[in-house]
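What follows is a short report on a single structure.
Complex shown without one protein chain; remaining protein chains in place.
This part shows chain A:
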Amino acid sequence: MMNYFPDEVLEHVFDFVTSHRDRNAVSLVCKLWYRVERYSRQRVFIGNCYAISPERLIARFPGVKSLTLKGKPHFADFNLVPQDWGGYVQPWIEALARSRIGLEELRLKRMVVSDESLDVLSRSFTNFKSLVLVSCEGFTTDGLAAIAANCRFLRELDLQENEIEEKKNHWLGCFPDSCTSLVSLNFACLKEINLAALERLVARNPNLKSLKLNRAVPLEALQRILMRAPQLVDLGTGSFVLDRDSDDSETYRKLRTTILKCRSIRNLSGFLEVAPHCLPAIYPICVNLTYLNLSYAAGIHGSELIKLIRLCGKLQRLWILDCIGDKGLEIVASTCKDLQELRVFPSDPFGAGHDAVTETGLVAISSGCPKLNSLLYFCQQMTNAALIAVAKNCPNFIRFRLCILDPTKPDPVTMQPLDEGFGAIVQSSKRLRRLSLSGLLTDRVFLYIGMYAEQLEMLSIAFAGESDKGMLYVLNGCKKLRKLEIRDSPFGDMALLRDVGKYETMRSLWMSSCDVTLGGCKTLAKKMPRLNVEIINENDQMEFAPEDSQKVEKMYLYRTLVGPRKDAPEFVWTLV
C-alpha cells in the first residue's frame, strides 16, 4: 500500500522516525524505503569509526547534517589503550569537506582531533552549528581559535574532559563581535581562560542557556557573568572559593543576590574548587534543580553536602563523591523522591576511604527512590543481601554499574561471591541495557546474565569468572549484546571460538589479560573476514616470531565493512 504514495509522503512520514535504530529498521523494509530513507536521513551515528569509511557514509547519506563518531575502545578511558592507537577524525573531515556535505553538527568521542582538522572543519561548512568533543585529544587552543573565528553561526561548543594543550593565544577572544548565536558553551576541561573576553562573549549572547566554566574563573567573575546571563538553565561554576583577602564578604553578598535572580537554573555542576563556607550561596536555587554534579568538589564534608541535598527535592540526577557517606545517601533517599540517576565517585580511589559508602547507602537509596534507573556506584564493599534488596526495590534499571574498589572482594558478611546479588539485579530489571560487574564472581553470575539479561547491550567484566563457561553463557544468552569488554578473567580460546558468528552481531569485543592465545585469535580472524581482529602488542616478548600458544595481552575485535584499517600503528597487528 505504501508503494503507491509518492516519495514525499513517505519522507514526511519518516521525518517522525528519529532514533537512528528505528531509521535503520525502516531502511530494511524494501528498496523503495531504503532509497527514500537514505536521502532524507540527517543524523547519522557511527559507534565505531573503523566499521565504515567516510566515503561510504557520504555515498549513502548525501543529506547528512549531524554526524556522531566514536573512536577508541571504552577501556581507553582507563589507560588500557596505548597512545597513537588510532581514532583519527582527519579523514572524515577531509572527505566531508571535499564532498560539500552541509555538515552542521559533529559529535566525537574518544577520537584524536588535530588543530588542522578543526581548522578545515571551521572553514568548510558554512552552516556549522555544533561541536561536541568528549574525551578527545590531539589539539590545542589554536584549533579552538579557528572554530571561534570562522564558524559564524556557532551555537554549541561543548568540550568534555578532553586533553587540550593550551597555548598562549586568547582563543575565546577570536569569537567575532558579530557572534551572538551561542546557546551552549563548555570549557570546563581547560586550565586557563581570558576572563575579559569571556565576560564580553556572555554579554552579547543572550540566547546562552548552558555555560560551563573552568577553574580559572573566580567567584567575582562568576557573579558578573550571572548578572549578564540570568537566563541560564545549565551552569557549571568555576572556582567557588573566597580567599584570604578582606573584601570577600562584599563579593559573597553580591553573589547571593545575583544567584537569587537565576531562577531558570535546573542543572548545576562544576565546583572544581570549592570552599564549604561558600556553598550557602546556592541554597536559593537548589529547590529548582533537577541535575546536580558535585563529583569534583573534594573537601566538602558529608555534613555540608547533606545540608545542601536537603534543599534539592526535585533532583532527578545526582553525581556526588563518596564523602557523602551512607548517612548522606539516606538523606538523599528521603529527600530526592524523583531520583532517576545516581553516580557516586570515590574521593580517594587508592586509599582506605573511611568515609566511603557501603552497601548500606545503596540499599537506602533503592528504598527511597524507586524510580532509580541508572547507577554508577564506587564503594568499599557490597553484599548479596543488599543487591537482592536493591533489585527488589528498583526493578527499572537500565544501567547498573557497580565498582567495588577491591575488585575481587567477596560479600564480607557471608564471604560468598556476589553471583546471587548480581543475579537478582538482572532478573528483576528486565530492561537492563548496561551492566558492569565487580567483586568476587564465579561462572555462575554469567549464567544468570545469560539467562535473564535479555536486553543487555553492554557488559563490562573485570577479574571475574572461573572458566570459559562464563563467557559462553554470556555470548550464548545475551541476544542483544553489542559491546563486551573483559579484562583479567580466565576466558580463553575455547570460549572465543565457540560461536564466531556472534561477533558480527556485535559492535566490538575487548579482551585483555585473559587466556586467549595468538593461535586462537588467528583462527578467529581467518574464519571471519568481516571482523578486524587486532592485537595490541606492547611488550618485547612478542617481537620475535611469537608462538601461537602464547597468550595475547590485549585483543580488540570489531565488525567492519571496510577491512583492516590502514592507520594502525606498528604495535597493533590486524590478523587475517
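Things to note:
In the analysis below, a residue touches a chain if its C-beta (ideal position, glycine included) is under 8 Å from a C-beta of that chain, and two chains touch if they have at least 3 such contacts; residues count from 1.
Here, contacts and distances are computed from a predicted model.
Not every chain of the complex appears here, and the one that does not is recorded in UniProt as "Auxin-responsive protein", selected from "Non-structural maintenance of chromosomes element 1 homolog", "Exosome complex component RRP41", "Cryptochrome-2" or "Auxin-responsive protein".
Interface note: of A:298, A:311 or A:398, the residue touching the hidden chain in the full complex is A:298.
Residue-wise, the contact with the chain that is not shown comes from A:463, picked out of A:14, A:33 or A:463.
For the chain missing from the display, the contacting residue among A:63, A:280, A:349 or A:563 is A:349, taking the whole complex into account.
The chain omitted from view is touched by exactly one of A:117, A:223, A:366 or A:380, namely A:380.
Panel shows chain A; residues 21, 24-25, 28, 75, 77-80, 135, 161, 163, 166, 168, 170, 189, 192, 195-196, 216, 218, 239, 241, 243-245, 272-275, 295-296, 298-299, 301, 323, 345-355, 358, 378, 380-381, 384-385, 388, 391-392, 403, 405-410, 412-417, 419-421, 423-424, 427-428, 436, 440, 442-444, 447, 450-452, 454, 460, 462-463, 466-469, 472-473, 476-477, 479-480, 487-488, 490, 494, 497-502, 504-505, 513-515 of it touch the chain omitted from the view.
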